[in-house]
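Just one protein chain is left out here, and the rest sit where they should.
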């Protein structure tokens, strides 16, 4: 059993989620590589020390640059605000260290492109990149993807995805409202999740933004508080997206509905253990929407068998544990096809970021924008 | 096309529901016999006249006895408080007139037995009896029965049925709270419905009351406000029942859950257009509860095809229209087996009343009671 | 009590719904004017005769032109395919007869504008027009409007509206798929309903179409099978709309979610008796979404008190009965403000049609379109 020394940057919400994931991964899964909580970095020395003590990190530091290039570190895990991603990731990649980075990939498309270029260079040396689109590892979402891939839905005609939250209402000023740090608001923070989820589940890519709307409700915010857009998928389906931090009444209600020729699916994260499936080929008298409790390892529901017997719900942080375990599997040599869900790398996250940039552009132009236009400009730039 | 002259007694809640049913039956269905709104009887002459004018009754009267024996009347429809049922029904039956009676059949088991005896005598002359257990004609309930009969559930293991309402809370004094008029409270008024529904859907009969509890919350009430009991079905299943007029938060939430070897069903009237079905033989990965919108005539869902295209809900009063149309079909010679749902007659309603009597007896004795004991005593008495 | 002779054109789905509404209006409501089922017109003489007999119409005809100008008729009720609306409505208005017309107002915006001009001329003679946006009279939708108007939601930030049906899948060819008869597909047939509902509930108007997508899935269809668009409301909110006849799994699932500063609302027609309300000013520990069963006349829920006690659901056709009763009230002199819901006239329906035209234009241009541009062109043309 090989060890992998983790160097993690960030000790807040995501830092806690990742620390927990690296810890739990070996308790509930059997990865071929054992993560070692080597060093954690944060801005405040005392807080970082306390964090390290609580979670069992061997070292604590405020020197991110040193951590990134520390030869003892096998994987740098980036849980910081978006404007720090590029420098940390590129530094680590140049040092030949694997990188797992929070989403969105970067504050700007240009940074994301630079990071992806660095990832491509490092790949030649066997260095891997991962992006924490952790919602892919909600069992119900991975099951949705499997059902689509099995052909149960046939050609997809309609997708609608929402990320409805209300935490922007009355929130104190945080970095996520500051364009200089976050790059964008609802767009990069939460629309990114549903763009990835839709492409992940359908296996199709967004090719055109047909129209969009953005809103900023609080004068001090320099980013979008809400964004809506219509899109076309490369299989011909229509897709609508709405991501907002001002949806009064919803804490974290993201999800999707997908209608195909032969069936349909519906998911919402505030009932994360459930997937609704409509089988349009079922006997008509008993046809309807079937609520699947995705909690049954013996039924082949992904990941859940590692936790508890059927009917014992898992929660939010488990998705990070799934991804941590899968990263360790991937680094241990398991081919991506053998994973329950493919693991997004920097290139895939860059494509998501190009879609988001197309949304911004469509908003400014008040007209439709082809994603290819953005992708080409981004390749041209980098 | 034959005409059938209806003589209806009662102009309140049930009177309106029945008048509407006789009117709508020929608009949306094609019964072989046409009902004619011949005479309506009520206690208050002016109110009865107004009712007759509004609904198109040819005659209005306050003389119930005359109506009952009027040779011009082909069917007497009884929508009165329970203490009037026996006299009206027996009078009509002796006059050779068909009778359709509201549930419960009577205020007391003895009266119910007398009515049933009269019905048996009249049957020899071709006279029919019907009881308005109208919830049998909720399409979702009839579909539930069809699914059980088709064998999809296998042997039934568990049934739980509730009738949860809150209208007893703060209600002004009405006849339904008076033992002298109603006979019983929640027991005859609403438990009767779920006893009939459970026996109708499962095709099994209640054989034993294993235990019971009754409560009266308002001192001026001389009947039970709530009743709970456990029962055994003749197929071996357990069944629990709760009927209450004091379930804060529920207007009219009656329904059932049934678990069999191979599947399960769940229904609640506050979502009357839906039936939830669990197929335990389905592929395990996508197994769950399927919500069937029972609104699709082309799928064979009973009655709904006569109304509107799929997806256009029907309401409460439609169940009476279904029963009116089915009574007309039955009188026109259609065999009971050909009806979507069998039509309860006095004998069947007497059996329900014996079950309710067994519940009362079990409450008094604080011990289990076999329904057969009640049935035998009742036969002995009559 | 005055009588009003109804002349109705059309005997299919809408003809049945309207005939039922005129019949039931006086049974359950007490309008100041009594509708008389005077004449019904249809294309097939035998079918029209049978329809008249079933529903109690005094006369049946195939001569629509004669009906429209028959001086014995007080109100012409138009339930035909869209391409017939203009000629019938303008004829009746010129004859000084009130008109109630099904939606959408016409097959084309030009026809809708001509009808509205005729309505304005006739208004000088006291002639009224009505449009059957009957979903306004779903009690839950009218309650939603009342809650918004009371200020409970504060400024509205987000609206999303869908009309998800599947009846287009595998449907035989009908006039609704033919552009020459229908004018448009999902746009005029079902998007019209949710455009009206959103404007009705919010009290705000759509000012700009920010982007749109249309799809036709069946080659023989000459209209849109699905349409999506993003819009801005004049109060500043974002709104998204999706209307499709190809949403596998949904019979008739139209509805909306509305998020305001202080609360939110959610409605879907497949649970037409319910409205979900989030009160963001409630005590935080018990804050959530409250499911209101809109079935309680004593609570002030609109219309339902006329039917049955709380907890006894009404259905689809009841909304037409509500509108029929309200039309009779309006003609009896009750001011529009006194109605539970304002009654849409031709001018209001023309505005909806202009919004739909803006959606078509935005689709063609692949760019945003101001509704004012369409409205002005339409005034210029007429």
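Note that the chains take the letters A, B and C in the order they are written out, and that residue 1 is the start of every chain.
By definition in this document, contacts are C-beta pairs under 8 Å (C-beta built on N, C-alpha and C of every residue); 3 or more make two chains touch, one makes a residue touch a chain.
Every value quoted in this text rests on a predicted model; they were computed, and no experiment measured them.
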| item | value |
| --- | --- |
| Of A:270, A:336 or A:376, the residue in touch with the unshown chain | A:270 |
| Omitted-chain contact residue, chosen from B:63, B:261 or B:283 | B:261 |
| Residue touching the undisplayed chain, where the options are A:43, A:121, A:149 or A:251 | A:251 |
| For chain C, the residues touching the chain missing from this view | 143, 147, 277, 279, 284-293, 296, 298-301 |
| For chain B, residues in touch with the removed chain | 157-158, 160, 162, 169, 209-213, 215, 217, 226, 228-230, 232, 238, 240, 242, 244, 246-249, 259-264, 278, 280, 289, 362, 365-368 |
| Where the unshown chain meets chain A, residue by residue | 13, 17, 20, 23, 26-27, 54-55, 165, 167, 250-253, 270-273, 293, 295-296, 307-318 |
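The definition used in the following text is that only the chains that are shown with their structure count from here on.
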| item | value |
| --- | --- |
| Pair of chains joined by the greatest number of C-beta pairs in contact | A-C |
| Chain whose mean Cα position lies farthest from chain A | B |
| Degree value of the rotation bringing chain A onto chain B, based on Cα positions, nearest 5 | 180 |
| Middle chain, criterion being Cα centroid separation | C |
| Chain centre separation in whole Å, for chain C relative to chain B (CA means) | 37 |
| Cα-centroid distance, chain A relative to chain B, in whole angstrom | 55 |
| Centre-to-centre distance between chain C and chain A (centres being mean Cα positions), rounded to whole Å | 42 |
| Contacts with two or more other chains, residues of chain A listed in rising order | 289 |
